[in-house]
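This report concerns only the one structure given below.
With one protein chain held back, the other chains of the complex are shown just where they sit.
So, chain A:
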Amino acid sequence: MSDIVKKAYAREAETGFNYRTAMEEASRCLLCEDAPCSRDCPASTNPAKFIRSLRFKNIKGAAETIRENNPLGGCCAWICPYDRLCEKACSRVGIDRPIKIGSLQRFLIEEEERGKMDFIKAKPLCGKKVACIGSGPASLSCARQLAAEGVSVEIYECKASAGGILSHGITPTRLPQRVVDHDIELIKRLGVKFHFGEKISKENIDSLKDKFDAIFIGIGLWSSKKPDIKGKEFSGVEYALDFLERARSNTKSVVLNDDVVVIGGGNVAMDCVSTAKQLGAKNAVIVYRRSIEEAPADIDELKFVQSMGIPVITNFIPEEIKGSEGRVKGIRFRGRDGYSELLLNAQHIIFAIGQEQVSEFKDIKEKENIFIGGDAAHSSGATVVEAVAQGKASAVKILNYFKSLDSLCKTGGKV
């Protein structure tokens, strides 16, 4: 096939709109009065309003709408599953194809950065302090909303840089680091303090209570699910998050052998296999135990992988990892139909079969001044835009909690 996509690692997946092409796209918008696209954005980014502003040549107003409503407007523009959210809802679908809302959002955020626009101004400090544990999408979103309201926010991050899954997971081809950094920079400008390399254990949370009026836990899901399979101890078997982070922190550290097999059918699996291919694997392949229809990956992620010429094999369940002298040599699968068999040559196997809460935080619950959001609040991973929505919602809860405290103070502690 002649048009297989060969993108070097961290090369951006596609070039964005310029003013002319963005306007062409915006002029396709039907400017619905009760717009379904805005209704279906979990983070209430309000695409109908920002597209209308763009259409009426109010670029700054458009960028302002995105930034006000979505603290991670840049990241979401790149990785939101638009095809099943706003673009799926778009009225234009009834005529031909939806407005490319994600691409318009990306254009406007790029304009924001180029024009050094700075829309959000923090209110005067209100005297309240909040600690956010973790610096992923939910925490960043919560911190931005609180900081804008005049709350002093400090983020504790056990890694050396901010962003969580944005900076340490998702492949930079789909989400360039510059985009993540721009979103985070705007949050920093509101006075949010970051403590890097500081791991907060469950016990430490209580000690933070002395210093802060409320604590938000947005630690995500960072423990890879591990299969119970013969041969998993062989060298060459790795888990998705470790692999992706290794690739992001130092591409040279990832010496890939010829044949890489990724097990899984979600977006993380897609990221792993495209990363493997980009980092030199001769053969990179996905094997998923169910069918494409049942796969949790978003169609754009699957299409991207397929555009790189990567085979996606479905309905095969891993049975045994084969190896010799402690190293992986291959992997055997059993067909879901009970008849088919598959034996693949592999020097590197990556399991991307889901994440779960690290055991330490498994039973953590919201109480009094402890709030939880993002994937940490769930047993399985959700999308970045949902985490943004939860971060915003938690910020509202925290502000309401502060209000109730203030009214308690005024009544002398009596309810």
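Everything that follows uses one rule, which is that contacts are C-beta pairs under 8 Å (C-beta built on N, C-alpha and C of every residue); 3 or more make two chains touch, one makes a residue touch a chain; residues count from 1.
The working rule: contacts and distances are computed from a predicted model.
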Inquiry  = Can you work out the missing subunit's protein name as recorded in UniProt? Choose among "Dihydroorotate dehydrogenase B (NAD(+)), catalytic subunit", "Cytochrome c-type biogenesis protein CcsB", "ABC transporter permease" or "Phosphoribosyl-ATP pyrophosphohydrolase".
reply    = "Dihydroorotate dehydrogenase B (NAD(+)), catalytic subunit"
Ask   = For the full complex, which residue in A:Pro36, A:Gly61, A:Gly150 or A:Pro227 touches the chain that was left out?
value = A:Gly61
Remark   = Missing-chain contacts on chain A, rising order, are 27, 31, 33, 52-53, 56-58, 60-61, 64, 68, 119-121, 148
